[in-house]
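Of the protein chains in this complex, one is absent; all others appear in place.
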Amino acid sequence: MCQNSGLAEISRARQEWEEEVGKLPARQQKFMTVSSVPVKALYTPEDIRDLDYMKDLNFPGSYPYTRGVQKNMYRGRLWTMRQFSGFATAKESNERYRYLLSQGQTGLSVAFDMPTIMGYDSDHPRAFGEVGRVGVAIDSLDDMETLFSQIPLDKITTSMTINAPAAVLWCLYIATAEKQGVPPHKLGGTIQNDILKEYIAQKSWIFPPEPSLRLITDIFAFAAQHVPKWNTVSISGYHIREAGSTAVQELAFTLADGFAYVEAGIAAGLDVDTFAPRLSFFFNSHMDFFEEIAKYRAARRIWARRMKEKYGAKDERSLLMRFHTQTAGCSLTAQQPENNIIRTAYEALAAVLGGTQSLHTNSMDEVLALPTEKAVRIALRTQQIIAEETGVANTIDPLAGSYFVEALTNQMEEECEKYFERIEAFGGVLPAIDAGFFQQEIADAAYRYQQEIEKKERIIVGVNEYVTDEELGIELLKIDPRIEEEQKARVRKVRETRDNIVCANRLEALRQAASGPDNLIPLILDAVRAYATEGEIIQVFRDVFGTYKEKPIF
Amino acid sequence: MADQRIVDGVLSGDRRMMARAISMIENEDKDKHRILSALFPHTGKAYVIGITGAPGAGKSSLVDRLLSILRSRGLTVGVIAVDPTSPFTGGAILGDRIRMQEHALDKDVFIRSMGTRGSLGGLSRATKDAIQVLDASGKDVVVVETVGVGQSEVDIIKYADTTLVVLTPAGGDSVQTIKAGIMEIADVFVVNKADLPGADRTVAEINIMLDLGGATRPWRPPIVRTVTIDGSGTDEMYAAILRHSEYLKESGNLERLRKERTRRDVVDLIEYRIKSTVWEQVHGSPEFDDVVARIVSRETDPYSAALQILRQVNLDRCKE
Partner (left out) sequence: MGERKIRVLVAKPGLDGHDRGAKVVARALRDAGMEVVYTGLHQTPEQVVEAAIQEDVDIIGLSILSGAHMTIFPRICELLKENSAGDIMVIGGGIIPEEDIRELISNGNASAIFTPGTATSEIVDWIREAMREKVSHKEGVS
């Protein structure tokens, strides 16, 4: 890459420099990234001697897209500032959404409560104490209509963080749009719908892997025909990282999941180019600035290369890795929570320099409770400051050509390939999940990280160094426990007022179809239109598909 | 008194007292023998099923399935799930319950996790005694689950009336790598995860081994294929256990087995009493350290030293 002086000369000079540096004191015994990867004191042209600009980097919007998926990136349009939110009931969340849109947010991102995520109605005994706690409670079409009241679904895009019951929530969204008079082909947005990472890390599974994958390929097929602008799966490394993985593990496991969906789609008889353009990704942005940037750059390159070379994708859109980023929740500290604003800002900056398509910045108080309106506003302002004031969005992929960043990008790719080989040795992602491979790798990394902190090999400001005893000075959001009772009453009222014969018939039709090969989406849509509740539909699937049990891995 | 409360509690199926009694056994509590003596007349009714196999073979899932089958037939069940204790820290993570938690609220199921610990009485002793507690509490069946590595696990399984050895086609735990001692104790072979490729080969390998080893054996262990995700084959597994228990009863082997086991128990108990009495008086004493030092420096020899020590030990104590 560097032609003005020869590599031999650089090598000689480097050795001399190293000798001298070796004599100087160092403030730490070892220097490593947040993922415990050793970092050298200096990177030189030697570290990227094999880098071929056209082959490995090329121009933004050109294969292998290392420098970005669009030709003009943020000079054309800034990333989408998409703050994940939702709490309590549909009515309260709807008010928060309309506030965020009025503050300049450009897309919605819905957080559901745990009963919704696990497929239980709010009045199910398992939902006790959890209704509306960490997100909004959605039981039926009635709640979904309230959630998007006065929000035109043809004008905004919506991302829904929902996995095991994704098909049901997606159908509720489509049915809500129908009621607004918006046809499915005008809808844009994302459902997370990434069940593989649930078994690996996030653990909000319901059914065993095989029927779960069948629901996903049904969504692929239905979307390709009827909801072409919808991102049918957001293949997520975020939760893998939050569970304690390293950056490389996040990257490798997420990509492996992505390829597993591609293989599932192909196995279901779909042409790769009919569904691959709608696959999107979701990454974490942790504290190690350069490691994160290298991760995003490597991600784009690996995805493009494999999609083209291994899966024979021809449509350019199948090669593009578009991703959403969220700053790392696990990097936030309960101690001195205002410091989290600063952490989040650096993480957000890394995501932008890594070329993200959309971004969520965490609020400083999320490690303590659901965020307050003030904390959410600061988080959004953090992104606006990066976009408008820092100048980093003026030029594309500004860190390309850095010896360090390019070497780290290459290293990420190599380490990823090693993980792919190990996964392949198990026979693929599903057998590797069954063997507990991913789970064990993550558990080990999480434990190592914790040990490093306790031994002070890793300093976390305010936690194991620079500690103060000051009282928590920030205000926290409280969820009124009466909300649970209100929501229970709402879902009971829906069951009383709907046409129960029509509803029961549609659930029965769904039950019949679930044990056969037909696409289930049209039947789920029919059921939600008849106000069948989420819990009722999921129960049908539980009966037919069975439920999954976790592996004991520590 | 406290002992009587525990005995009465166990006999009436009080879960707190059963749990307490098992803890006393695990902790080598001084009162444990009195409790076990009092419970003994009420034991001998439970049928004991042992399940062993390599880590990750799916033993806990099979126990979970077996629990459902046994419960659907109205049988009450006790489970003892043994996991290894870390030899370095003495701690253990006991995670077998995870697979069985659906049965946690069933009052006719009692599940207890035990670490291998490596206590003086030996793991098999503690397991055996825990089986007695569950038996005395009125459980119809006791299932003992343990990882099939090492001699102490094999010893535990010797207390089972029917032993299941679980193998899987995947993961390299093919028949050859399973310890010979474990293959020999199988009354039923279970090839779990039988939907994976290689299941046929595993079955064939077991058959070859059976042909080589046990041509004269009156009971040829059947091989059943199971898939725990959908439960297929688990009814056949249960049928094989029943057939084996019928065989034991009809052939008179059950009685023989239990008599042999009793004989061994008594011998074990005598040994255990002597050993612990000696140990209590010798271990950590400065005199003993001194003797060891003298052996090392060749001033005396271990044979004479052992005799010398035995003469000094008060063996009356083990008769208390």
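Per-chain numbering from 1; labels A and B assigned in written order.
Assume a residue touches a chain if its C-beta (ideal position, glycine included) is under 8 Å from a C-beta of that chain, and two chains touch if they have at least 3 such contacts.
Please read these numbers as outputs of a predicted model, since none were measured by experiment.
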Omitted chain's touching partners, listed by label: A, B
Touch with the omitted chain, as defined above, among A:36, A:464, A:505 or A:539: A:464
Residue among B:11, B:98 or B:254 that touches the chain left out of view: B:98
Hidden partner chain, touching residue among B:65, B:117 or B:244: B:117
Among A:7, A:182, A:266 or A:453, residue touching the chain not depicted: A:453
Touch residues of chain A, complete complex, unshown partner: 114-115, 117-118, 120, 125-130, 133-134, 198, 202-205, 242-244, 330, 333-335, 367-370, 443, 446-447, 450, 453-454, 460, 463-464, 472, 476, 479, 481, 549-550, 552, 554
Touch residues of chain B, complete complex, unshown partner: 15-16, 18-20, 22-23, 26-30, 85-86, 89-95, 97-98, 101, 104-105, 110-113, 115, 117, 119-121, 276, 280
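In this text, only the chains that are shown with their structure count from here on.
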CA centroid of chain A to CA centroid of chain B, Å: 46
List of chain B residues in touch with chain A within their complex: 56, 60-61, 64, 93, 95-96, 98-99, 170-171, 193, 196, 229-230
Interface residues, chain A side, partner chain B - complex: 208, 427, 431, 434-436, 546, 549-552, 554
